[in-house]
Every structure is written in structure tokens, then in C-alpha cells.
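Yeah, one chain of the complex is gone here, protein chain that is, but the others are all in their spots.
Chains: A and B, in written order; residue numbering restarts at 1 for each.
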Amino acid sequence: MEHYNMNLTLKVWKQKNCKTKGAFETYQVQNISSEMSFLEMFDILNERLIAEGKEPIAFDHDCREGICGTCSMFINGRAHGPWHQTTTCQLHMREYKDGDTIVVEPWRSHSFPVIKDLVVDRTAFDRIISAGGFISVNTGNAVDANAVLVPKDDADDSFAAASCIGCGACVAACPNASAMLFVSAKVSQLALLPQGRPEATTRALNMVKQMDQEGFGSCTNIGACEAECPKGISLENIARLNREYLGSVFTGKASS
Amino acid sequence: MALNSKIPNGSLEKKWTDYKSTCKLVNPSNKRQIEIIVVGTGLAGASAAAALGELGYKVKAFCYQDSPRRAHSIAAQGGINAAKNYQNDGDSTYRLFYDTIKGGDYRAREGNVYRLAEVSAAIIDQCVAQGVPFAREYGGVLSNRSFGGTQVQRTFYAAGQTGQQLLIGAYQALQRQVSLGTVTMYSRHEMLELVKIDGKARGIIARNLVTGELERHFGHAVLLCTGGYGNVFYLSTNAMGCNVTAAWKAHKQGAYFGNPCFTQIHPTCIPVSGDHQSKLTLMSESLRNDGRIWVSKVKADTRKPGDIPEEERDYYLERRYPAFGNLVPRDVASRAAKERCDAGYGVGASRQAVYLDFAFAINRYGKIEVHKQGLANADQGTIRKLGMEVVKEKYGNLFEMYEKITGEDPYQVPMRIYPAVHYTMGGLWVDYELATTVPNLYALGECNFSDHGANRLGASALMQGLADGYFVIPYTLGNAMADEIRNKPVPTDHPAFVEAEKLVQSRIDKLMGVNGTESVESFHKRLGKIMWDKCGMARNAEGLKEAITEIRALRQEFWNNVRIPGEVGEFNPELDKAGRVADFMELGELMCMDALNREESCGGHFREEYQTEEGEALRQDDKFMYVSAWEFKGESDFYMHKENLEYEVVHPSQRSYK
Partner (left out) sequence: MNWKQYFNTSIGKKLIMATTGIFLIVFLVVHCYINAQIFYNDGGTRFNEAAHFMGTNFVIRFVEIGLFGFLIWHMILGLALYNKNKSKRTAYAVNAGNKTSKWYSRSMALLGTLILLFLVIHLRNFWAPNRLSTLTGGEELPLYNMMKEQFQQAWLLAIYLLGVFSLAWHLLHGFYSAFQTFGLCNSRYKDMIRFIGVAFSIIVPIAFASMPIAFFLHLLN
């Protein structure tokens, strides 16, 4: 792979806090190596801004290896940028060429208020998990791990759903700002395992209720969430959540 | 103060059982009156907060991330060990205990490690009950793999994302307690001071990272579950935010720091690509099961790897360690890579890398597939294609990650890897009850020093974090809290809180007041370079002494010339980072002092002066079979206490992988 350097124009959303209005600011960055990650390019820019006595751009990031789900940039109209199934921190600069202009915005959803610049508040996701995204088992209550057999296919599907990193790209990408993919991934993960079946319906109902209360939009099966999910969470999970929900409508079992 | 590890009497197998049967208990109505602070929400913190909440304690949990689910336990790839012996291959509690002690190069306590092995099985049960989707066999039972060169298959895993799945399980248990009201969660909060009243830990001062406000929180006890301090090296596989601040504040308030120089360097990481590098990415150790590590026999060879003929390749691990080959423990593999690169045989543009080659595995698997499918006379292309499919099935996600980062396709060209700082075995000194030397202050998980000695085995960090949180602390904390039931919560306008908050405020004001010219990041990089060069994979007395002087000078410069933009009363990541780097600069010095003191090579600590003729680590059991527990006396002034390690069951021997 040939390495090269590039100069870029960045248009980045700047917003002091959730109460003030934000606006784009334009920055020129020089000599960006194609080997850098997208966030390292921001590091370089921030270093320069600090040296110039200006305020750096605030953005969320932590593990920088695509698993913690903290990073969250909307890059040229794409949640986590253009690479398929890739978080912002794993996007690398060889995607761009000299002279490109890149527009960077925060996740936009009223349920994710902006804290500063590109940093948003995603605690709504935590509250949705609190509403039911768990199996009610106290420590020490467990039977032997192999006492209940789980078909491999179910375990694999459950794992696929569980690989959600809670980054919020689904909400960011959805024209309706819906959180259905996130909620359905958790509902699916637990509903697919025998350990999670006893409260599967209650879980689905409670999580959906909380999701609505948090003010997320409603799902209209557009599918942008699946296309932008860095972990490839499938829309089949939404179908499964709908199924769980519909089941409870018919049986009337499980109340909140 | 003399160190008392409080290991219960009796035989190894009975210590924990006896402890559990005889420790003091707190009745349910009293638990509701007792407030516990948990700092950090990784595996140890989340599991502890959840377990204590379930018991009925009033818990407050803190994390610096925006959600407890983001703690860096999430990045662990390989798996979690447990002595289940589901494979009937001879595993047992004793074997897991023995492997851990030996792997740790005989620098861990027998009692603690045995307990760890003992509760390991219950961890798997608990996680499965919580809905952790571990890998399974077609029959529906759990799948195991061998890991890090152990002779038994005791590692449970969920693809390459075991840490994520376990953490999410613990996080869900935690959020359940949040919904039940037993745990109050404070995310985007950082602990900046420990509050002590009458010598006991009684609360913390935390900073709300969104508003910048300082908050006072009371707790009958404080649990630090804040992870390791690998970021002192700037470049490490830790998350960007991982820091030592909470543990360091506790240390300065009287908690001893155990074995600070014991750091683990992981052999298979993606090498540094340039000065812009902000962090290093681990490639799972499982890759060494199939990849062969080599460099050219020619110094500074500029040929492409494919152009280097077989006879000019040096498979140095297989050459030096024929018995274990590419599967030698982490510390050995790392040092061997460094030795080759230092000698001028490194590969890639930076010359700080070695090849991890899958061509042989692809060929081998390809041949097996050809055989299976009955394709006689298959050409090389077919063999390669089938082999690649097998390798993809096993390591596909890792190969993809490698390609995203480097832009190179590891199916076609060998991976380039180099060791990187990964884990810190050292940490706050704790006794058998996980209590530090400050009464009512506990340390769990990577934050404490126990269990892993001088080198941690693969897939054992997750085990320790969850063991401490789910199964140890609920008992040991109760034992102490039984004496606290008469103590009412202290109002946070108590002078100790006021004083502590003032201290924090003045430190922040001081940082903001420097108004210099150099960024925090720049100082951090400079500190990291000193640490990596002189207190990294190989250390010597001269270098360590230089490092101490350099760190002191750097610290001075930092406090005179750091520039922190923005305001105190707002979301200000630069200020957060400045506080953390300031603490790293103090810790770095202590690490060098500890490394200088430990005149032997053991585990992750390699002193160049103490090696065998073949360049292997040379322990000095007669002089250094102890835990160094450092007490903070004042700036650059630490006093070392020794906790001698007594081996009643295991007989320390030289580790040999030849």
C-alpha cells in the first residue's frame, strides 16, 4: 500500500452546549498521512488549535479499536463515515485524497442532546436497558452452565445480536431517529436463549415503552440503520422484536 | 505499618470455604443503611456494584465514560478461563491455580490465586444465566479452546469478543439494579480525591465531566475498580481514557502500591505506523496457534516478504524454544521480538516489527480440506483457496481489523506485529479481603496487584475481574461492614469533605493557571517515550536512574509550561487529560524506582543485568520473593514495605519453554 500525504478542508459542527445554537466551522489541515486514523487526524488538528490558543474540537472516543462504541461522528452524511461495518475510530485516512472536503456533524436526534461539538448524550440507551434489557438472575442463583443446552444456531444468532456496541449509529442514520435496531438487538439476544425466555415478552414491552418515552422516532422499516451499523446488526432482529410484541398482543400475557 | 495479608489458616483448599463460613454478616435491613461507592464499571466494578446492589446495599457507581458499558474490559478478545474440566482433559482447580502461579513467575500469593481458581467455575455459570452468548458446540454444550499455551482447554469464549459479552452481561445486571433503585449510576464522573475520616475511607470527591462541578459523595466504604495504568507508556492497548488517577489519589492517601513495575507487554499488536499514532491495537493471542513468527536472516533486509526464500528466514521462536515454539508465554515472545529488532533484523518501514505468517496454515488447512472433499490432484490454487476459507472462518474478524488499520491484506502478505503494553499486574496492594492499607478502601480487578504475580496468563484478566466483583467482595465487604451498622452516613458538609474538595479545586486551579505553551498530549507522549525506552520490555539500572531524573524534570516542566484551553466549568477533555497525565508522571517515577529495586528478572520485568547466558530471565528467589508495597511519603519520596511470599504447596522452579 502506497502511503501519501494530503491537505483537507474540514467543516466541523461546533456547539458550546445543549442550550446554545451550533454552527459549522471550517478548518484546513495539512500533511495528513494516509496511514492515520480519522481520529488521529482530529488529534493533529486539535494539537494545532491548542498551539494557536484556540479551542480544540470536542469529540467522544475511548478504545479506538472499534468495540467500546464511544466514537460517534456523522461524516459526509454517513454515520461513522463511508466504510462498511466500521466505527469512526477504525476509519483510516487512505479513504480520502488530497483536496477533499469533509463535513463532520454530531449524531442528530433530540433524544441524544449535544453536550459539546460532536459529543452527544446517549444515556437514553442506558435507561432503555434498565427498563428490561437483562435477565433477572441474582448472583449465585445460577445452575451449572451446561445444565441447559442451547442449540448452536440459537447461540450464534444471539451472539450476532449481542455484538451491538450501543454507539447509536442506528439512531443517527435513521431518517426517523428511531432506536428500534438497538432495542431489537437486545430483545433478540436474550429472547433467543432459554435463560432469557421466561421474561422475553415483558422485556420487549418494557423496553419499547421506555424507547417511546425517551422520544425516539418510530420505525418505518427504511433500513438505513442496518446499512450503517458498524457491527452488522440485522433487521431480522427488528422482525423478532415485532414478533415478540405481537405475541403479547394476542396472548395478553405479560404486563408492565 | 506491618503488612498483614490476612490469609486464613488451614489448608489451601479450605481457606475460602472456611472464610465464607465464618465471616461476619450484615442483616438485610442494615444493608439498606450502608452506602457503598464503586469507582469504575468494568468487569470488576460493574459486577461488584450489581452483586452488592442485589444484596441490598445502597450503591453509587461512577465511571468517566458516557455509559458504564464502555469500560475497557470490553476490548478483551480471547476468552475467560475456568476450571470446569468440561473437556475431561485433566483440568482442575489445582491445575488452574498452579498454572497461574507458575505463569506469574512465582510472585503471587497462593491463597488468593487458589481462591480465584476455585470461584472460576461459578463465574461461567453466572454469566450463562445472565444471557452471555458463549460459543457452543452442535450438541448445545459450551465450547472451549486452549489459550496462551496451556495444556488443557479451559478457555470459554464468544468469538473474538469475550470481554464485550461479559461486560455487557455485568452491565445489564448493573442496569437492573439501577432500575430497582439499589444502585445510582454516575456516568461522565471522575473520582479526583478520596475522603478519609478518622483514618477510614468515607467518600470521594468526583468531578462531573459535563458541567465541571465538583461533587461530594459519602460511602461507608469505597471500592476502586479502575483498571490498570498501562497508559503511562502513552502508547498501549488501553483505551484513551484509561488512567491511574483514582488509584493514585488513594495511594497518596495511604494505600500502598504493590509491584508497580510489573507490566505485561503483549507480543502480537499492530506496529506503530508513525508519530501520529495515538494507540495500539491488539491482535488476539489465538493467532499464534496458527501463525508462524519470523524475520529475515539478513540484517535490514529490504526485500518483500514473499521474495525472501525459506532458507533465509529465521523462525526465531521455533529456533530458541523448540518445545513451545510460537506458543511461548507473552513475556518470552515479546522479549524475543525485541531482541531481533534491536539486533537489526526488524521488518517493515519502521524496522520495529516481525512477521506473523499464515501462509503455512493456509496451505496446511487447504490440504486437509482437499483430502476431506476427496479432491485428488488439486492444484495449488485450489488448496490455497480452501485453506483461506478455513483461516477466514477462524480469524476472519481479526484479519479484517488488521486490513482496516494497515491497508494490507494478511491473506496475501504476512502480518507485521510488534509487542505493546497491554496489562499491568501491579496495582494497589490488597490483602485476602481485597482491602487496601486504608481501612474501608478496597481495590478490585486490574486495579489491585494480586493474583497474577509478575506475568498474567491469557484469559485470566476477565476471570479475576468477575471473581473479585461477583464472588469475593460480597463476602469480604460484609465482614467489614458488619462493624459499620451503627455508623450513620456522614453529612457531606463534614470538614473532611470540605477539605478534600478544596484540595481538588486548588489542584485544578493550579493546572489551569499554568497557561504555558505545550499541550498535555505532548507531555504525555514524552513521558511515554521515557517509560518505553527505559522502563519497558528490558530495563537496566543505568537507564532506570536516568528515567527517574528525566521524569522529575519533565514533571517540573509540565507544571510550568502546560497549556489547557477552555474553562473549568464546562465539558473540557483537555483538563481531564491534564489531571491524568500529572498523576502518570508521579506513578512513572515510582515504577522506575520499583524496577530499579527489583534486581532480578521475572515475568514481565526483565532486568538486562539478570539473565542467563542464553538471554533468558533470571529470578533471584532468595532475595526478591516478595511483593514490594510502596508507601507514599511525599513528592518523590516512597517507602517500600515487603510482603514475603511463602509457598507452602507449590515449589518455585525456573520456567523453561525450551
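The rule is simple: contacts are C-beta pairs under 8 Å (C-beta built on N, C-alpha and C of every residue); 3 or more make two chains touch, one makes a residue touch a chain.
The shown structure was predicted, so the numbers you read here are calculated from the model rather than taken from an experiment.
Among the chains on display, the ones the left-out chain touches in the entire complex are A. In the complete complex, the hidden chain is touched by one of A:37, A:72, A:86 or A:111, namely A:111. If you put the missing chain back, the residues of chain A touching it would be 11, 24, 74, 76-78, 103, 105, 108-111, 173, 175-178, 180, 205, 208-209, 211-212, 215-224, 227-228, 235-236, 238-246, 248-249, 255-256.
Quick note on the criterion: only the chains that are shown with their structure count from here on.
Computed from the mean C-alpha positions, the centre of chain A lies at a distance of 26 Å from the centre of chain B. Residues of chain A that touch chain B in their complex: 1, 16-17, 33-37, 39-40, 43-44, 46-47, 49-51, 53-56, 58, 60-70, 83, 86, 90, 92, 94, 115-116, 119, 121-123, 125-126, 129-131, 133-146, 148-152, 155-156, 158-159, 162-163, 165-166, 189-190, 193, 195-196.
Here chain B touches chain A in the complex through residues 47, 50-51, 54, 65-72, 74-75, 84, 86, 122, 124-142, 158-159, 161, 163-165, 168, 171-173, 175-176, 178-179, 185, 187, 210, 237, 239-241, 273-274, 276-279, 281-282, 401, 404-408, 470-471, 474, 517, 519, 521-522, 563, 565-566, 570-571, 573-574, going by the rule given at the top.
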